[in-house]
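Have a look at the structure below, then the notes.
A single protein chain has been omitted; all remaining protein chains appear in their positions.
The chains carry the letters A, B, C and D, assigned in the order they are written, with residues numbered from 1 in each.
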Amino acid sequence: MLGLDLSFLNWEIISKFVMNGFIFSIQLTVIATLGGIVLGTLLALMRLSGRQVLMVPATIYVNGMRSIPLVMVILWFFLLVPTIIGKPIGAELSATITFVAFEAAYFSEIMRAGIQSISRGQVNAGRALGMTYGQNMRLVILPQAFRNMVPVLLTQTIILFQDTSLVYAIGAYDLLKGFTTAGKIYGRPEEAYLLAAVVYFVMCYSLSYMVKQLNRRIAIIR
Amino acid sequence: MTWDWQVFLNDDGSGRTYLRWMFDAWGWTLSVAGCAWVVSMVLGALMGTFRTLPNSPWLVRLSNAWVELFRNIPLLVQIFVWYFVVPKVIPPMRDVPGFVLVVLALGFFTSARIAEQVRAGVQALPRGQRYAGMALGFTTFQTYRYVILPMAFRIIIPPLTSESMNLLKNSSVAFAVSIAELTMFAMQAQEETSRGIEIYIAVTGLYAISAFAVNRVMALVEKKMRIPGYIVAGTAGGGH
Amino acid sequence: QGADTLAKVKASGVVTMGVRDSSGALSYTLGDGKYTGYHVEICERIVANLEKAAGRKLEVKYQPVTSQNRIPLVQNGTVDIECGSTTNNLARQKDVAFVDTTFVEEVRIAVKASSGITSVSQLNGKTVATTTGTTSVQTLRRNKRAAGVDFKEVFGKDHSDSFLLLESGRADAFVMDGSILAGNIATAKKPSDFKIVGEVLSVEPIAIMIRKDDPWFKRMADDTVKSMIKSGEMNKLWTKWFLQPIPPKNTKVGLALSVSTKAAWDNPNDKPMEEYVQK
Amino acid sequence: MIELKEVSKWYGDVQVLNNCTTSIKKGEVVVVCGPSGSGKSTLIKAINALEPFQKGQIFVDGQAVHDPKTDLPKLRSRVGMVFQNFELFPHLSVTENLTLAQVKVLGRKADEAKTHGLKYLDRVGLMAHKDKFPGQLSGGQQQRVAIARALSMDPIAMLFDEPTSALDPEMVGEVLDCMMGLALEGMTMMVVTHEMGFAKKVGSRVIFMDVGGRILEDCSKDEFFSHPENRQARTKDFLNKILQH
Partner (left out) sequence: MIELKEVSKWYGDVQVLNNCTTSIKKGEVVVVCGPSGSGKSTLIKAINALEPFQKGQIFVDGQAVHDPKTDLPKLRSRVGMVFQNFELFPHLSVTENLTLAQVKVLGRKADEAKTHGLKYLDRVGLMAHKDKFPGQLSGGQQQRVAIARALSMDPIAMLFDEPTSALDPEMVGEVLDCMMGLALEGMTMMVVTHEMGFAKKVGSRVIFMDVGGRILEDCSKDEFFSHPENRQARTKDFLNKILQH
C-alpha cells in the first residue's frame, strides 16, 4: 500500500519491542499526573495565599518552568539531579522526576484557575458558617475547584501522555522508542513512525472522546 | 565544579565560535517559531470559526476532523511523519526542505489548539450577541466579521499568549529533523565541548528571554485592544 | 575524587552496563530489554573478572545510552562500564577513562550504489547526513573546510535516522563510523542498494568507557582485553560479529579486520584520537 | 402585519411551542406574559426567524418566514428587536453600534447613518454618551441605546424580550418610559414583560403563555385585567403571584 509495508508488525515485535515502552509511557503519565496534581495544588495554594514568602517562590517556580521547553528541562534534570542528590539515577527515573516537577507547574495553573473560578460568594458562605481557612479550602473550595477542572486536568493528561515521547532525548525507552527500535532493526523505519502515529492517535482520541462525554455529563449536572 | 565560560569563544572547527553558532541557532528557533505562528494563526482562526458555524455541517465535520487529527498525535511523531513517511507516500514531497516541513508540522499542530481556543472564545460570547447581529439583518458572514470574531479574539488573547509561548518552546522539537536550532546546538555543543552546564544555562536563558518577549508583545496587544468598561473573565491555561 | 567501582559493586551487587540501541554490531538491542554485540560481549568478560574480584554474584543491569548522555551517565555513576561505540578523544579523557582500544573506527562515506559518488570531492553541492551529538559532525566540518567543497549538512537524531535520510533520498551521503555504516546497510531493506566508498576521513579509536580515577578497575579491564587478544579470543569475536550472520535477522555485516584495528591489538594502548591523526 | 398560524417547535423531544396562532395588526401593542420557560422568548425569536420552527407558518408584512426562499437577513433588518441583556456590541462605541448595521445592511453612507442614528440617540436622551462604550453605561442606558439602535434601522415593528428584567429596580422606569413613548407614537410592538403597569397603560392586547408553549389567553387588555373571573385558573394563579408584593 502506497509503497509502505506494514506487515512487519506482528505480535512478536509488539511483545518484544513495543510493550515495554508502552508500559513505561503509561506509568510515566500516571505518576506525573498524580504527582503533578498534588504538587501543583500546593503551588496554587501558595500563589493564592497572599503571603509574599510563599507567593514569590511559587510564582518564580511556575513561571520559570513554563518558559522553558520540556526537552530542555528533561536534559537539565538528567544532568543535574544526580549531582544534587549525589547518587546516580537512570533515564527512566530521571524522566519521572522531571515530569512530576514540570507538570506541577502546568497543573498548578489549572488548579489556580479552578480555585479562582469558585465565586467569592461560596468562599463567604463557608466562612459565614464558621469554617476556618483550612476547613473551607478542604471541604468547600478544593472539591469544587477540582470537580470543575476535571475535564481540563484530563486534557492536560492527554498532552502529558503525548509529551512522554520527548524522553527519547535522554534515551529512556518509551512507546515511540519501542516502535523506532523495532523499525530500525527490521529495516522498516517509515512504517514504524506511521504505526506509532496511529497508536498515539487512537489512544489520545479515545481519551479525549471520554473527556468530551464527561464534560457533557457535568454540563447536565450543573 | 568550576565555570568555564570561555568555552563560548572556542572555535567549533569551521572557523566560527560557539557563541556565534548559538546566536545562529537562536535565529533558527525564532524563524521556525515565527513562520509556524503565522500558519497556525491563519488555519486556527479558520478551523475554529468553521466549528461554530450554525448551518454548515460539512465544514463543522471538516474542522472537527482537523482538530482531532492534529492534536491527538505527539508533535515529535507528527514531525517524523512529515519528514519520513509523507515523502515516501508522495514522492514529490522529498524535495521540500526540512524547514518547510517543520513549519507545517508545528503550524498544523498548533492550529488545532488555536482552533479550540477560537471555538471556545466564540462559544463564550452570549448567544444573544449572535441573535442581535442577525436581528439587525447581518448575514452569517457579516455577523462573524463585525460582531462575533472581534470579541472572540479579544477574549482569547490570554490563552493565545500561552499557545504562542508553547509554540516557541515546541520549536525545540525541530532539531529532531535537522533544524540547527537552539536545542540541537545545546546537544551538539555539549558533546563537543563537554561543558554541558554552561551551554544549557545559556540556551535556557535564550528560551526564557524569547518566551518572555512573546508574553510582553501579547500583553501589549491585549492592552491596545482593551475595550473601555469591558471586563474579560479569565480562562484556564494548560498545554505546553 | 577517586571512584572505586569494585567497592561500589561489592556493596550493591549490581553492575550497570551502558549499551546502545543500534551501534551497528558493536552494541544493539534484541528487544525485550536484551542487548548484545561485539563490545557488549567484551564487557561481559570484564564483568566476569569483576565478579571474581568482588567475590560475589553481580547482577548486570543494562542502561541504554545515547550519544548525548553517555558521558554524563558515566561521570555521574549511573553507568559503570559503557559498551557502545564511543570515540576516545582528548576532550573526553578529561571527564572519563577508556579501556585499551578494542576497535579502530574509520570514518567513511556511505552512498546509494547508483549515485556514482566515490570520494569527498564529489560531494560539492550535495547534501550530507550525519548524527547529532557525534564527533563525525566535527570531522565533517573540518573536512569541508580543508577540502574546499561546499555541501549541505543534515543531522539525524540518531544513526538510524541519519541512515533513513540517505535511504529516503533526503541526503546523498552519510558520513559516519564504518562499522555503523556497515551495520545499518546490513539491516536495510535492500543492502545491495548502498555502498561504503571513498577515503578514510579520520581514524578513531573506539573503546569501552569507564569512570575516571579508578586505576584498579582500569588496569583490570585493560588486562582482560590484553589476555583476550593474546589468546586469540578477540579475533574470534571479530569473526563472530563482523563476518558471520548475527541476530535477529541473521544478516552479515561483512567488515573485514582493518589494518588500524590490527595495529591497535598488536600494541594495546588507550591513546586518544588526536594521536592517531598526527601519525 | 404579523401573523402566526399553528406554530410548533421542539428542542429534541421537548415541545417548546405548541400550535401557537395569533396575529398583530399595525399599531397594536401586544404584551406577552407567562411563567419562566413557557416559550415566550422562543416565540418572539421565531417571529424574527432567529429560531427555526418545525411546524406552522409565520408571515411578517406578508412575507413567509418559514419559506426557505425568503431573504431572511433582509426581513430581519425590517423588524427591530430588543433583548433582555441589551446585546450592544461591546467592542464598538455607542455611535458605531448605531451606524454599523445601517451602513453594512442598508447600505447607507457613513455620515447619513450617523445623523440618522444620533437622532434616535437624542430621542432616548443619551446624546451626551455618544462616544462612550457600552461597558461604560448603566444597564438602563444600555437598554435605551439598544432601542435607539433598533429604531435607526427604521423598522416596521419592534419586538422586545423582557427588556427590563435584567435592570436594577431604579432603572426600570427610564426604559419603560422610553417604550411607552414609542407605543403612544403608534409603533407596532410585541413585548414580553412582567411589568403589568406597562401592559395596563399602553397595551392593546395581552397574550398569556403556559409551560409547554401553549397560548392560554389572547384577549384585549381591558378584558384581561377587568374580568379576572373569565381567566383560566393558571392565569389567575400567575397574576396573583406576581402582583402580590
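The rule is simple: a contact is a pair of C-beta atoms (placed from the backbone, for glycine too) under 8 Å apart; a residue touches a chain by one contact, two chains touch by 3 or more.
This is a predicted model, so every value here is computed, not measured.
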The chain left out of view makes contact with A, D
From A:L6, A:V30 or A:L139, the answer for touching the chain not displayed is A:L139
In the whole complex, of D:E112, D:D131 or D:D168, the residue touching the missing chain would be D:D168
Chain D residues touching the chain left out here are 35-36, 168-170, 172-173, 176, 194-195, 197-198, 238, 241-242, 244-245
Where chain A meets the chain that is not shown, the residues are 119, 121-122, 124-132, 135, 139-140, 143-144, 147, 221-222
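Everything below uses one rule, namely that only the chains that are shown with their structure count from here on.
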At the largest C-alpha centroid distance from chain B we find chain D
Averaging each chain's Cα atoms, the one nearest the global Cα mean turns out to be B
Busiest interface, counting C-beta pairs, is A-B
Chain centres from averaged Cα atoms put chain A and chain C apart, in whole Å, by 36
Residues in chain A with touches to at least two other chains are numbered 75, 79, 168-169, 189-190
